[in-house]
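One chain of protein is taken out of this complex; the other chains stay put.
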Amino acid sequence: MKSEAERTSLQGVPQPGQNVPILQVRDLKKSFPVKRGLMQRTRQLVRAVDGVDLDIAAGRTLGLVGESGCGKSTVARMILRLLKSDSGTIRFEGRVIDALSEKQFKPLRRSIQMIFQDPYSSLNPRMTVAQSIAEGVRIAGIAGRRQQRERIEELLTMVGMPPAVADRYPHEFSGGQRQRVGIARALSVAPRLILCDEPISALDVSIQAQIINLLKDLQDRLGLSYLFISHDLHVVSYICDNVCVMYRGRIVEAAPADALFDDPRHPYTHKLLASAPSLLAKAEQPPPVEARRDPLPPGACTYAQQCPEMDSACLDGPTAMHQVGPDHWVRCPPAAGKNP
Amino acid sequence: MTADTRNSALDAATGLPPARTPWEETWRLLRKNRLAFSGLLIFVIFFLVAVAGILLTAGSRPVLDPAQVRLQEKLLPPLSLPNHEVLPPEALPPLGRYLLGTDDLGRDVFARMLQGAWVSLTVGFVAVGIAVIIGIILGGLAGYYGDQELEVGHLLVWTTGVIAAFLLLTNRPAGAAAAAAASAVIWIVMRRERSLYEGPPSRRRWFTRGLVSVDTLIMRAVDVMLCFPSFFLILTVVALLPASLYNIMVVIGLTSWMGTTRFVRAEFLSLREQDFVAAARALGIGDMRIIFRHIMPNAMAPVLVSATLGIATAILTEAGLSFLGFGVPPPHATWGNILSDGKQFIFDAPWLTFAPGIVILIVVLAFNLFGEGLRDIMNPKLRERN
Amino acid sequence: MHFHGEGPVARAVDGIDFQIHRRQTVCIVGESGCGKTVTALAVMGLLPMPPARIAGGRILFDGRSLLDLPADQWRTLRGRRIAMVFQEPMTSLNPVFTIGDQIRETILAHEALKEAQARLRTISLLNDVGIEDPERRASDYPHQLSGGQRQRAMIAMALACGPDLIIADEPTTALDVTVQAQILHLLQRLQADKQMAIQYITHDLSVVSAIADRIYVMYAGVMVEQGNPGQIFQQARHPYTRALLDALPTKEKRGQRLATIPGTVPHPAYKPSGCPFHPRCGFREPACERDFPQMCDYGDGHGARCPVIQRMGGFP
Partner (left out) sequence: MTAFLGRSLIQKTITLFLVSVVSFLIIHLAPGEPSQIDPLNPKFSPEMVERMRQEFHLDKPLHIQYLLFYRDLFSGRIVSWRDNLPVLNKIGERFLNSLPLFIVGTLLTWTFSFPVGIRSAIRRDGPFDKTTTFLAYVLISIPGFFFAYILIILVVTQLHVPVIGMYSFGIDTASPMVRFMDRVWHLVLPSVLGATGGIAVLSRYVRSQMLEIIGQDYVRTARAKGLPDDAVYYRHALRNALLPFVTMFGLILPGLIGGSVIIESIFSWPGMGRMAYEAILARDYPVILTLNFITAVLVLVGTLISDLLYMVVDPRIRL
């Protein structure tokens, strides 16, 4: 048992450039019940995540883009085991982790950490910065008081905070500073994969770039891999190596960042890119397609209701991913057919 | 120290305003809230008086004897001098005067009030302490473990356990041992079942089927308790039990935990979803540490507020019970029974009514003001603004 | 405009000037806490006073000084000639009235119309803002609408009496990008149809580029730069504006480090002396800490509050 854990942790030293997936997610599903009726029996299931596949290469950044409520955060929480998945497999460094019991997972838990969107609720208001970070430092196995303190100050310096803030409470900081503390806490257990759930969308514009640079620097220095969840296409296009576009619980397009932004295939990706206002010109707005209200047949493409290019094939059955380029996949038969 | 000079200096090392812990912040806001601060002040004075009272009036030869009967000196108004000729020297009031007069038995009302202060203080604190402890435990369970389903087996283990305890208490050790054994057997079977097969709930065997969630169970218990009119219930139970201070405190405590339970649960439910709890779980911190280190301290503010207001209510309830004759048994003095005894002489000796009445009013008012002030101070919206 | 709270005076907005011409879209850009919303509320006369206090200045609407107007005259301007669209469509609509009621109420408060006429106008307004099936939707409660539809209803309410000026305070921040695009589109269309001016408040420079005729950049309660989109985006003259633009991540900047603005936005109560941006500025000179910078004119309505850059003749 122990030897196996050691082996995985040795193997797991990430080597940037080498395209080993550090995280592999296959057919992940999660539904939430909506309770109704006399005895509160489950009547309806909302499919929050409906068969998601992801691959994150070691040392790389995978972007996960989509509108609010499309299931992005649910995916992250399932990878972190804050939520239990209904089905599907999650492999971390080649090892299936969602079947492990909490005890078996414990040694691996440190390897995956999360950075949260809301810098106000992600720090315990009754704990000083040092206390918050110390919890991780202790778990990372640093015992002595002095060593702990040194490590805390080292971590704070690493995220660009003066060590003197260690004994301050979160309410004294600005959003950007809190986000740095949150990053330091995540780093305290020396993780290899960090799930960033909209880490900059609650921050001031002038602070966003600081945090983005910090994340980049940390990736270079520590060889971290990121899952970067965001709705901001500009940020994603800047920071991510690969991007998955998510719509209503499904990945509709997955591609390297360049391919996705230069040659988007899925109609929804098109719409997203067209909607994002660009800095330099008054954007040409595509005429909005009014949503059709007819109910979808089960298994149909979830985007069919708003899709300008919908044809009858879209309603037929579950749409599969089609490859349209190197590492470029799209879940839309009509779009895939138009392959140049 | 003016706010301006303090605020304008930013800390050199951090570039932040000077450090302020949450406690300092609370204290600062409390100082600014004049009503709440005077409430706190009165409470401190009341506490000191009550402690002094128990020291001065207890023991076999107390300095101020609340039970000293002086039939010649009955119903004297406040500040009257004792009649040195008719009293034996040991019955003279040690302060030289009857500060608050005497009652119909010539007892020193001031001494009796002092003795009563301790009663009010302990009733308030112990009763609320009991209620708050029950409330935190049940509310915390319902809020944190609320989703967990209690299984048929759990209930069997508990029921047999309770039967065992009951049999043991009624001196039937053989039956108790049998019940305890049954309880243990069921528990072991359940554990084995669980480790052998972890599957969807519907395919489990009947005794590991979910029956009712922890949350439902606790909240139904709260509903049941809320169906009793509280004063009537307290009155009934106190009347049935032998009269004693101890019983009154326990009964008031056991019948007033529902409010605390409800909002501790609400606090836990909302805190459980906060990102910092998710972060703690991601770090692999255990449930107990999350509950006690992360959630509990953040849930304490409203508990503190309701505890303070609860003390006020408990003091009033005890006074009401004493007034109706169900309180602490005589000759022990409480503010309620001084007032109750004095009501027959309301026109001849109004101080017997007014002294305890006004003191109760002031003390209860202090707790209410302090509690409401705390509520304002703890209000996060208000804190952000300052 | 100053805020009086406990402790030091939080100077939320500190001597700003701006003008909005008819049929113009004016964007006010700034980060949180820089005083954008306070400015908007001041124009509407909705600032809670106390704790707020307007320490000086004038607000002229159509030649009339709003601050000198009696309260009830100001009120009759509100909703009729100046209307406002708020950031959170969920909380800004009253949950217990139907949206039809809330729009009709605005009409009836300002115009002597019959109930039935107001009803007709309500439905045509809902139609204008692109709500399908307006007769039925008018009797929906806010919680029955999606976020985008709620914001459309808010806009319909603002349009109710054909205002000359609409103040939109971050109307799309709470919405998804695709919905945001629709709402921006709608605002532009309505502006062309109804000949009104829009004061659009946002923190998002890229939104600004899509709609603005004129832009004011605010920092810490001060207008630091003003101009048209071309001037601001191509020839920014204030270090803050310039730094903001450089700091925006885009695909083109991949692989390069983003330029950052060091430090944090000052709390309104702890504003630095002199130029409010000097602690974070790469071009600061000793004088910046001392003197409040004057607005330097670059012609054609373009101005920036930074004498240093003017002396240098632009960014190096």
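Note that the chains are named A, B and C in the order they appear, and that numbering of residues resets to 1 at the start of each chain.
Following the convention adopted for this analysis, a contact is a pair of C-beta atoms (placed from the backbone, for glycine too) under 8 Å apart; a residue touches a chain by one contact, two chains touch by 3 or more.
Note that the structure is predicted; figures quoted are calculated from it, not measured.
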Fill in: Per the touch definition above, residue among B:Tyr144, B:Trp257, B:Phe323 or B:Trp351 touching the missing chain
B:Phe323
Practice prompt. Return the single residue from C:Thr25, C:Ser92 or C:Thr122 that touches the missing chain.
Written response: C:Ser92
Item to complete: Among B:Glu24, B:Asp223, B:Glu273 or B:Asp287, choose the residue that contacts the chain missing from this document, as touch is defined above.
Response: B:Asp223
Practice prompt. Check each of B:Lys32, B:Arg289 or B:Lys343 against the chain that is not shown and name the one that touches it.
Written response: B:Lys343
Discussion item. Please identify which residue in C:Ile20, C:Ala42, C:Leu77 or C:Val265 touches the non-displayed chain.
Written reply: C:Leu77
Item to complete: Since one chain isn't shown, list which residues of chain C touch it in the complete complex.
Response: 44, 46, 72, 75-80, 83-84, 86, 88, 91-97, 105-106, 109-110, 141, 143, 154, 157, 160
Worksheet item: For chain B, which residues reach the chain that was dropped from this view?
Response: 35, 220, 223-224, 226-233, 235-237, 239-242, 312, 316, 319-320, 323-324, 336, 339-340, 343, 346-347, 350, 353, 356-357, 360-361, 364-365, 367-369, 372
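Assume only the chains that are shown with their structure count from here on.
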Response to the item:
Cα centre of chain A to Cα centre of chain B, whole Å, reads 47
Worksheet item: From the C-alpha centre of chain B to that of chain C, how far is it in Å?
Response: 51
Discussion item. Can you list every residue of chain A that touches 2 or more other chains, as numbers and ranges?
Written reply: none
Fill in: Residues of chain A touching chain B in the complex
77, 80, 82, 106, 109-110, 112-114, 116-118, 121-127, 132, 135-136, 139, 162, 164-165, 167-169, 171-173, 182, 185-186, 188-189
Item to complete: Note which residues of chain A are touching chain C in the complex, please.
Response: 67-68, 174, 176-177, 204-210, 212-213, 216, 231, 233-235, 237-239, 257, 261, 271-272, 274-283, 285, 288, 290
Worksheet, complete the sentence: The answer for chain C against chain A in the complex is residues 31-32, 130, 132, 176-178, 180-182, 184-185, 203-207, 209-211, 233, 240, 243-245, 247-251, 253-254, 257-262, 264-265, 280
